[in-house]
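Of the protein chains in this complex, all but one are displayed in their positions.
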Amino acid sequence: MITTIASVVPLQLADRVLISLTSISGLVLVASGLTIIFGLMGVLNLAHGALMMVGAYTAYAVQSAGFSPWLGIVIAPLVVGLIGVAMEVTLIRRLYDRPLDTLLATWGIAIVLQEAVTIAFGTSQKSVAPPIEGSVSLLGVTYPAHWAFIIVVTIVVMAITIGLFAYTDIGIMALAVIQDREMASAVGINTRVSDRTTFGFGSALAGLSGAIMAPLLSVNSTMGIAWLADSFLVVIVGGVGTFTGTIAGGILLGGLDNLFRTVISGYTSIAQAAVLVVALIIIRYRPQGLIPAGERGE
Amino acid sequence: MATADAAVDLKTPGEIAKLAGLLALVALPLFVSEYQVSTWSTYLTFALLALSIDLVWGYTGLLTLGHAAFFGAGAYVTAKLLKEVPAVPDAAVVFVVAPAFAALLTLGLGWFLFSADVKGSYFAITTLIVSIIFESVAGEFVGFLGGFNGIYGVPSIQVVGFELTATMSYYLALGILVGSYLFLRLLVGSAFGRVLRGIRGNQERTEFFGYDTQRYRLIVFTLSGAMAGVAGSMYATIDGFVSPPLLGFVLSTQVVIWIAVGGRGTLIGAVFGAILIQYLNSTLSDVLINYWEMGLAVLFIAVVIGAPRGIVGLLSDTVEGVQTSLDSANRGDLGAGGELDD
Partner (left out) sequence: MAGLAGITGIAGCTGGGSSGGSTDTEESSDSGGSDEPLTVGALYALSGSTEVIGRPMMNSTELAVQQINDAGGIDGREIELVKADTASDPQTGIEKSRQLINRDGCSVVFGAYTSAMRNAITEIYVGNEVPLFYPTLYEGGVCREIEGAEGFSGEINVPQESLEWVFFNGAVPKQQIQPYLPWLMEEYDVSSFYLIGSDYVWPHTTNAVVDDFVQENGGEIVAEDYVPLGFTDWGSKLSDIQSSDADAVYFTTVGTSMVEMLNQAGSVGLVDEMVWAGNIMSEQEARGAGDAADGVLTSAPYFTSLESEANDTYISSYEEAYGTDTTPNFVAEAAYWGPLMLRDALVEYAPGATSGSEVKSALENPISLDAPQGTVEMDPGTHHATLQSRVGEFDAESGTFEVLNEFGQIEPSGITVAEGCLDV
């Protein structure tokens, strides 16, 4: 290991940096929807992974109907956003004051979505083509275009989302509702609509992440489960309720994962478990996360 | 077993139903064939796991999504000892070593989490992570724990050189379950139990009344871990096989679903839900496949939203409705809700 790194330093290093960036971006992108739904709204959405999975299947369905992969990336967030709105209207709305029950109900939704997808699409794994083929030259390395695309999309999505909640009326109203429902209602904000939009937006991001990541993954009905725990960890470790926290969480966990795998090579399960242990310790000793929000609700 | 009814008020329909259920379970081996007895024995061990989770979740408000880790720990330690260390008496493994090992794990984890007042959703997520860690670590140790393939050929329990038959194992599992149920019933009905419900209802207020809630939570979590350990241990001796999924969060979440459907915070609901859903699962899943999973999930969602106290809660409400005119002052433990009144 040491010799290989020493002998091919510059190219190899740039290569590894880029690969780590893609892997961190993937984590952050998938977790971004949860930052809104869990981080901001406080909804323990265990269906997050399943929503991501539906996004991936939407991308597959669009492609297999003969349309461009780009269309899949556009349609997936819309479809999943609508599912999110439907979830909010029928179930989540009744449970805002019962966080643990939300957790249970959303786990039920996750199972329903998984089984529905199996019934609709069958059990076989689906192959999804990336929207961009070929490679680009980055930092002196030839790098697959789609892997670079993941980094770019993540940066853009995070920038837009941060901007949305910081500078637009809708975003500011949504934050106001989340922080103080009664006050927001008193000043004339329709809290129902606001909740619905926010939840739908978070779901749409989950769908988008599924469509973007699908070409690198095995698309099947249970694919979301692995991403669910990771997403929660990224959000919690980074700092619940802040987008910069999610980015920091992604960098820490993604980075540690890659680091441990190199250090404890040969025992990748142990390396993965070690990352989880670090996450546990952070949750225990720094429950506000790496980058805490100004004020954190339970 | 009938002597256990000393503390039970036979007048209420709920108690009569429970007793009927118990009699049915006692008589079961007479009516089903031997292979089904083993299957029902595993139902009972999972019912015990459900009971242990209900104590921490239903009564203390701490939703644990990682209890399978302690169930599995009991199962693994039993499998190793029964297979490789015959010098230790089997009964000691099941009733001392397995629960002690699991209790030690819960004690350590409980201290780690409660000392920082980790609760609510954070507690659920952290226990879930612990379960994932256990599962992946067990899968890694191929030589020592059999890795992903697990440990198989775990012998049945022997008592003074005599191997228990499937039916005897069944009655042992039933005895442990009923004993644990009665014990927990006394526990939750006691002053200790009122404090637990106080913690569930409003932890700060309970602390304000001078209770060291951290210690109470630690005790209850450790006790529940020990029960899960016994359940896992019994499971290993009955099925003869342990593997990493026994430690994993999928099992944990499944059991939580059983409890929710049966009725959390009622003890009997956990047992009822666990047995009912496992039975239906084994009879319906071959026929309905995906639709069964889906139907169960829909039922689960409906119960969570519309009937938080599950089937048992619904039944007891119905009975209550009928009985409104009767004296309800000395009703059993079916009432939930925070009742730390003094």
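Order as written gives the chain letters A and B; numbering starts at 1 within each chain.
Operating definition for what follows: a contact is a pair of C-beta atoms (placed from the backbone, for glycine too) under 8 Å apart; a residue touches a chain by one contact, two chains touch by 3 or more.
Just so it is clear, the structure is predicted and the values come from calculations on it, not from any experiment.
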Contact set of the excluded chain (shown chains only): A, B
Candidate in contact with the missing chain, chosen from B:T12, B:S136 or B:S316: B:S136
Contact partner of the left-out chain, one of B:T12, B:T64, B:Q214 or B:S243: B:S243
Touching residue (missing chain; options B:P89, B:G120, B:G147 or B:P308): B:G147
Footprint left on chain A by the chain that the document does not show: 4, 8, 12, 15-16, 19-20, 22-23, 26, 118, 122-130, 135, 143-144, 146-147, 215-220, 222-223, 226, 257-258, 261-262, 265-266, 268-269, 272
In chain B, positions touching the absent partner: 33-36, 38-39, 42, 136, 139-140, 142, 147-150, 152-153, 239-241, 243, 245-246, 282, 285-286, 289-290, 293
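Rule of thumb we're sticking to: only the chains that are shown with their structure count from here on.
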Euclidean distance of C-alpha centroids - chain A vs chain B, Å: 34
Chain B partner contacts - residues on chain A that touch it in the complex: 44, 91, 94-95, 99-101, 103-105, 107-109, 111-112, 114-116, 118-119, 229, 232-233, 236, 267, 269-270, 272-273, 276-277, 279-280, 283-285, 287, 298
Complex interface listing, chain B residues touching chain A: 61, 63, 112-113, 116, 118, 120-122, 124-126, 128-130, 132-133, 136-137, 139-140, 253, 256-257, 260, 290-291, 293-294, 296-298, 300-301, 304-305, 308
